[in-house]
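After the C-alpha cells below, expect a handful of questions from me.
Note that this complex is displayed minus one protein chain, with the remaining chains in position.
What follows is chain A.
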Amino acid sequence: MRSVAITSVKPRERSKARPAASAAGSKVYRPYSNWFYLPTAIIYGVLFLVPTFASLYFSLTRWSLFESKFIGLDNFKLFFQEPALVKGFTNTLIYAVITSGSKVVLGLLLAVLLTSQIVARGYLRSVVFFPVLVSTIGVGLTFTVLMNPEKGLINESLGLLGISGPGWLTDPKWALLSVAAVDVWKGVGLATLIYIAGIVSIPREYIEAARVDGATSWQQFWRIVLPLSRPATVTVIILSLIGGLRSFDLIWAMTRGGPGFTSDVIASVIYKQYQAGFYGLSTAGNVVLFITVTAIILPLSWFLNRKEVDL
C-alpha cells in the first residue's frame, strides 16, 4: 500500500511547512485585496451566519412568527418530553441503519456484478443508476399506489400466487420497513456507482498475482476486492447514514409518519411541529437534530478514516 502511504504523508508535510513560512516572512502574500471578499462575505453572513445564530436564539423562545418570548431552555425540555420523539428517535436509527446497511451490501454485490464481463454492461449500469435521478416525491407517490393493500399492483400480484400480502404502508409493523425498502431501491444506484469506481481503481496486478498463486474467485473477492474497496465503503456508509438520519421527503410522501405515529422519524416530528405553529419548539428540534447527526457522524468518520491510514 505504498501509494496510500505517500498520499497521506504529503499533505502533512505541506501543512507543517506553511506556518514556518508565514512566521519567517513578516508580510503574507495575498492575491486579492480585502474588498474583493466583501460580496461573498455579505452573502455568507446574510444567508448562513445570521440564520444560524437567529435559529439558536429562536430555539430559546416561544415564537408565533408575530412575536417571540424568551423562555430559556423550556423548548428543549418540552421537545425531549414529546412522546412522539422516543418513537421518532428509534425509528430514525432503525431506518438509517437498515438503509445504510442494505445499500452497502447490495451496492457492493451489484458493483461486483457490473464490473465483471457480462453482456450489456453499460446499459445495466445505467439502469441501476436510473432511480437516483427520479424525484423522491414522485417515487414515493408511485410506490404508495403500488403498495395499496387492496388495489395495489404488489398485493394483486401476490394474490395471483395465492399469498395475501400485508398492508405495506397501513400496517404499523410494515410501514417503516416498506419505506426503507423503497429508499434502498432508489439510493442503491449511487452506492453501486461509488463501489464500481472503487473496484475499477484496484490495480489489475494484484488479481493477476493472486490468480497465479491459485486463489479462487471467493478468495480474490474476500482478500483483495473487499479490503481495497474500503474507501468506497467508508463513503457509502457515511453518505447513506447521513441521508438516513435526516430522511424526510420519502417518508412524508408515503406515510406522513402514519399510521398514527408508527413511522415518524425526527425530521417528520419537527415538520409537524412547524405545521402546528410551534415555531420555537421545532427550531429547538432542528438544533437537536443537528447535534445528533454531528455526534454520530463525526466520531464514525474519524474512526473509519483512521483505519484507512493504517492499511
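In this text, a contact is a pair of C-beta atoms (placed from the backbone, for glycine too) under 8 Å apart; a residue touches a chain by one contact, two chains touch by 3 or more; residues count from 1.
We take it that contacts and distances are computed from a predicted model.
Asker: Consult the UniProt record of the chain that does not appear here and report its protein name from "Polar amino acid transport system permease protein", "NADH-quinone oxidoreductase subunit J", "Carbohydrate ABC transporter substrate-binding protein (CUT1 family)" or "Amine dehydrogenase".
Answerer: "Carbohydrate ABC transporter substrate-binding protein (CUT1 family)"
Asker: Give the residue, chosen from A:T142, A:T235 or A:T262, that touches the chain omitted from the document.
Answerer: In the full complex, the listed residue that touches the missing chain is A:T262.
Asker: Touch as defined at the start, partner being the missing chain; which of A:K103, A:K186 or A:K272 qualifies?
Answerer: If we include the chain that is not displayed, A:K272 is the one touching it.
Asker: In the complete complex, the non-displayed chain touches which residues of chain A?
Answerer: 62, 64-67, 69, 78, 83-84, 148-150, 167, 169-172, 256-262, 272, 274-278, 281
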